[in-house]
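For this view, one protein chain was removed and the others were kept in their places.
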Amino acid sequence: MSRRALRGVLGIALLLILWEGVARGFALPSYTLPSVSEILLSVWRQRQLLASAAWFTMAEALAGYAIGCVAGIGIAVLLSLLPPVRRGMMPAMMAINSVPVAAWSPLLLLWLGVGIASKIAAVALAVGFTVFLSALAGLDRVDRRTIGLMRSFGAGPLSILWRLRLPTALPLIASGMRVSTVRSLIVAIVTEMLGAYGGLGWIIYQAVVQIDFVSVWSAILVASALSLAFFGLIGAIERRVVFWR
Amino acid sequence: MQRRHLLTAAGAAAMFPAILPRRGARAQGTTKASLRLKWLPQTQFAGFYLAKARGYYEAEGIDLTINPGGPNLLTENLVATGADTFGLSGGTDSVFAAREKNLPIVCIGVSHQQTPFVFVSRADGPIRTIQDFKGKTITTWYTGANSVLLGMLAKAGLKPGDFTMQPQQVSVTPFVDGQIDVVTATRYNEFYTLMTRMGRDKLRTFAPEEQGIVFPRDTLIVSETTARQKPELVKGFLRASMKGWREALKDQKAGVDVVMAAAPTLNRDHQEFMLVEAGKLMTAGAAARDGLFWIDQATVKSAHDFFLEHGVIKAPLDLAAAYDRSFLEAIAVADRRA
Partner (left out) sequence: MPVCAHPVPPWLLMGARFILGLVAAALLWEGAVIAFGIRPHILPRLSTILSAIAATPGAYWSGFLRTLLETLIGFAAGAIVGVLNGVMFFRAPVLRDLLFPIFVVSQTIPVIAFGALVVLWFGNTLLAKAVIAFYLTFFPVTVNTLLGLQSVDPRQTALLRSFGASGRQQMLRLQLPMALPQIFVALRLAASLSLVGAIVGEWFGDTTGLGVLLLQAMYNENVVGLWAAILCAAVLGTGFYALVAYAERRIVFWGAEQ
């Protein structure tokens, strides 16, 4: 393990010790701050419930993530090929994007109901815009002279897109996709907390109502671990695919 | 996350002054206090808003701030920690849950004497009696209403596997669109939405009372510390609240106006309807004789036994400690009645 990674582990360990110490030292009730050991114990006790909820949320997040990535990249490519459409569409896209997902979630719930469709839509919306904007920025990064050069060799717009624009845009698209991983889970959980049939957000909501704050923290711990794993996975794929960076 | 600890310290520092200076402020005649509602501003809480607007809390020496509730906020928690002085919390169910979790709160009054929600099916549909719930899809709130429903159905001879029960949130649209067969509705909120969207004659209701289950809700709570150390504050709060409610129920226009001033985007027709329904719930049962916020111990006991029987609470609770009627009893009966 590198020195850097060691220090990172040390930092988190110190924090956990401090947390445990504060929670125990001040004998804080669990509705203010439960201790780390209490939370871990509760995660273990409820492992089956949490695992199925985590799977539920992850499925929503993954579905929304996939739709969002495909739509985001697709629309970005389309608009980069059709500059007049792009000029007309961009203000509307920016206006939709400027409304926080937190504001769309209530509407999506009324439209699509409390089931998984509203969660997938919310995630797709959040991921889609992030990926769309980074893909567009990536597609724009191409050196005009290189395009000119390719044109002079008789390359059409599609060929320029495939051979030049997309490869140039890939690192930015990948970073947009990486950033969106964490967002996808958070958005799924936030929307679940407003109304759902299951998932980590639903557990959090129920636990708050039933005054079970250790369970709230347990669900958050699982959510956080899940986000990190998803982030790491996409990061690893990115390093393999965009190796030349 | 380190900063969270700093915040805890800062939060604790910010929290305690909120409790401490009251003793000092008392010398000058007014005590600062706050009331945390169970939900967003609406005429379900009109009496409190009216009492504040007309200065009844001030007359009792209380400088009261009314804090709305919301999803993911738990009144019991905020009152137990001292973040809020008074709370209008979920109901007998949430008081039981809080006491079971050792949250140091005491119920000092019950607002809705009857179960405020009903189960609704389509009048022209196949569900005519409670036995017809068999094989149907029902949505309900998993915050107590689910146990009431299970209890009602058990009395009708249905087992949990005989029907599909799903959590209900946000919208009654699935019921309006016919995707589910039975929906849960508070008499003052969802039922109004259902009426306006489908018409009253299209709806058939099933009330828990018909099955002999009474489930009082909208409980007034304080922390054990407040109950012990500031009984006068609690009595003053109750007196002023009763006065506000009495006038809100008599002069409903004033009651609706004061709430609309706090939340102008609300639908006035709905709020008027809500106040009428809230008034019915508040003056029903024992409250007709013993006054507003009356704690009917027999009803509380039967709700407790019901929850115990259905495993919602694991062990019997000390009801005398959880429901303290002494503050109400200190007020003359004539002043309590609506």
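Think of it as A and B in the order they're written, each chain with its own count starting at 1.
We take it that a residue touches a chain if its C-beta (ideal position, glycine included) is under 8 Å from a C-beta of that chain, and two chains touch if they have at least 3 such contacts.
In this text the structure is predicted, and so the values were computed from the model without any measurement.
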**Study point:** Displayed chains contacted by the hidden chain, counting the whole assembly
**Key:** A, B
Point to revise | Identified contact with the non-displayed chain, of B:Gly29, B:Gly178 or B:Pro264 | key: B:Pro264
Study note, to complete from the structure: Residue positions on subunit B contacting the omitted chain are 1-2, 7-8, 10-11, 14-15, 18, 36-37, 40-41, 67-74, 77-78, 81, 83, 170-173, 193, 262-267, 270
Exercise for review: For the chain that got dropped from the picture, name the residues of subunit A it touches.
Suggested key: 3-4, 7-12, 14-15, 32, 91-92, 94-104, 106-107, 109-111, 182, 185-186, 189-190, 193-194, 201, 204, 208, 216, 219-220, 223-224, 227-228, 231
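Going forward, only the chains that are shown with their structure count from here on.
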Point to revise | Where subunit A and subunit B are represented by their mean Cα positions, the distance between them in whole Å | key: 37
Study note, to complete from the structure: subunit A partner, complex, touching residues on subunit B are 1-2, 5, 8, 71-74, 76-77, 80-81, 90, 94, 97-98, 101-103, 142-143, 166-171, 173-174, 179
Review point. In the complex formed with subunit B, which residues of subunit A make contact?
Key: 15, 18-19, 22, 28-29, 31-33, 106, 109-110, 113-114, 193-197, 202, 204-206, 208-213
